[in-house]
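Apart from one protein chain that is not included, each protein chain of the complex appears where it belongs.
What follows is chain A.
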Amino acid sequence: MTNIPETGRTPRVQIRLVVIQILVLSLLGTLGGRLWYLQIREGAAYQKEASGNHVQQVVAPAVRGAILDARGVPLADNETRLVVSASRTDLLKQKDDGKAVLTKLAGVLGMSPEEVMLKVRLCDAKTPQPCWNGSPYQPIPITDEATAKQALQIRERSEDFPGITAEPEAVRRYPGPGKSNTAQVLGYLSPVTDDEIQQAKDGDSPYLRSDMVGRSGLERQYDKELRGKAGVTRYEVDNLGRVIGQAESDAAEPGAHLVTSIDSRVQRVAEYELDKAMKTARQQFDKITGENYKADSGAVVVMEAKTGRVVAMASAPTYDPNVWVGGISAKDYKALTGKNSDYPLLNRAIQGQSAPGSTFKVVSTAAAVEAGYAWDGGYPCTSSYSVGNQVFKNFEGESFGPISLGRALEVSCDTVFYGLAHNEWKKDGGIHPKKGQPKDYFFKAAHQFGLGKETGVDLPNEVTGRVPDRQWKQSYWEANKDAWCKSGKKDGSYVEMIAYENCLEGNQMRAGDEINYSIGQGDTLVTPIQEAVIYGAIANGGTMYTPTIGKAVISADGKTVHEIKPKSHGKLPINQAAIKGMDEALEGVVTRGTAAWKFGGWPQNKIPLHAKTGTAEVYGKQTTSWLATYSEDYTVIMTIAQAGTGSGASGEAVRNIYNAMYGVQADGSIDNKKALLPTPEKNLPKVRTDGTITSPKISDDPVKDVLSSPSPSAPADGTQPAATTSPGTGNSNTRRRRPRRRGSRRMLT
């Protein structure tokens, strides 16, 4: 039994044993190969994944810097609020995706369950607001206005509220000092999106999941400075999240403060006056449309003429910027952006554009000087101007005889500019311009005045306006001719006739186009901020300053102050003599011209004011009113859409803004104590050693302080009605209408 000879082994078994051995080796070889693949070939990827596994980031959000006005009064700062948040990941682990918990939570918070559910859903292309556009892994704030009692209810019964937290957090606040609002200038914040995180990942200022990002206004423009850097502590953790390794931490760097040139008191006055002017306009009857003025939107800009710093910038309609804080509700969002909203998010001072009306005549005057017309030449101011079979009338058929350019500007004589523009049009070759470049003085001047492009104000999404020159006409025609040619009829309705004409010759500069253009009607579009730059430049002797709102960025510790210096972006294309001539003419507008009826009793010898009114016609709508003014130090531009004439709609409001800044009383005396800002604020607010910034106390409503007297628009001379919509006789050419004629689809003023 023990000595079986080896020869007894059969070859079949022997072969099979070899097979087994080969199989075994190949199994081991497979393991070795796979091991090599995982550890050597893919090792780096797994190492990365492993480190992601064990490292937990604890983010200490940086406190966002404040936005301050010129005196240090906070326009935007932070406050501690009790924020109730829901974690989607925790909610989705529950059987009903957390519906029961959210419903219970809604009960505690006194909200409707639907509202809470909407807030925690994720945004995508098809989901309207409200929705969460931050990271799905980040707690989603449901309310930041929880009371201490509500927070306690949630915390003490945390087992009833899985995935819900109630924590104090610093949230953005827009305190609105002295009833000022400044909403569109300040902008708003919303949570960072995944795309933004990806894009900024490798930059020097990457976003964190929890970051709030400025979406518009100063919050967006200065986002990087205001945001600071969140502190990140990285812990090595085990599978249960217990810390097992050393922490590696970057301390949070609080955001810097932005000092602006805004004066919250002047801002308040400007907002109040704009609102009041619009309300007043709505009481006025518009003869042309046969209904009251709609006065549906408006803007006002108060700018330092010698620096371009914006002291106040108001846009109407407006909204309360605090609606954004803690996530906006569906209703609020709809009210701000829906079709039936009047788009209060728009900053109409930089994003509203319309034809400038007669305020454009400063450009035309400059163009005439450039083209070689003598300042004092006698230009016929007739009651009408005929080109072919078209008749372009002067306002109310006025005529002043032969006058100088300055006088034409002062009395806003349309026919003088018609003649000059028509002359230049003819010189340039008429409808078929000469070979080579037409001189196009009138269009060149507009470009040189900075129209048709952004002013470069430190706010996002500024619009360019438009100069309807040959190039624009050509490209506009190319884009629209198919539609025009389709709908145009030679003998159809007014619209059809215009389309027919445009189809045939819309790419050509017609005499009527240039004539209309010379007085700021037609296709020209300007923004209030562009007007502010132009009139500021006339005020300061010709320098076009880039408007700025940011004045300085001060680090949170107060140690580094980065001042934002005024910057010019060009000079007006006219000589000093012409500027002086215009300056005098514009003063005449206040003393005896189209704005005089609103500025009676103004202490002109102490505070010389200059102004130009404008009334732009918009097809199918009521006229847009413009009032461009400046004093030695300030430019104030106000425009209101569908509100009638420039002086009628805005004269009183602009005067009140000057009243407030200079302390002018109803009787024309100057009370320096009541003057809010008789000279521009040159200094930055003081920074204390601890980095905090001093700010003066601000009264509840600066409007009440300065308006201790009744409306100053009951003028001392008593010649003008306080408010009117029909311009009284001889009170200027603020607006005027005549039967629509071929070739003049826009009316003139």
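Keep in mind that, in the parts below, contacts are C-beta pairs under 8 Å (C-beta built on N, C-alpha and C of every residue); 3 or more make two chains touch, one makes a residue touch a chain; residues count from 1.
In this section, contacts and distances are computed from a predicted model.
Student: What does the UniProt entry say the missing chain is called, choosing from "Thiazole synthase", "Multicomponent Na+:H+ antiporter subunit C", "Cysteine desulfurase" or "peptidoglycan glycosyltransferase"?
Tutor: "peptidoglycan glycosyltransferase"
Student: Return the single residue from A:Val24, A:Ala251, A:Ile288 or A:Ile431 that touches the missing chain.
Tutor: Residue touching the absent chain, from the options given: A:Val24.
Student: Which residue among A:Trp36, A:Phe285, A:Tyr494 or A:Tyr619 touches the omitted chain?
Tutor: A:Trp36
Student: Mind pulling the chain A residues that touch the left-out chain?
Tutor: Chain A touches the chain not shown through residues 1-6, 8-10, 12-14, 16-21, 23-25, 27-28, 30-32, 34-36, 38-40, 42-47, 49-51, 53-54, 236-240, 244-245.
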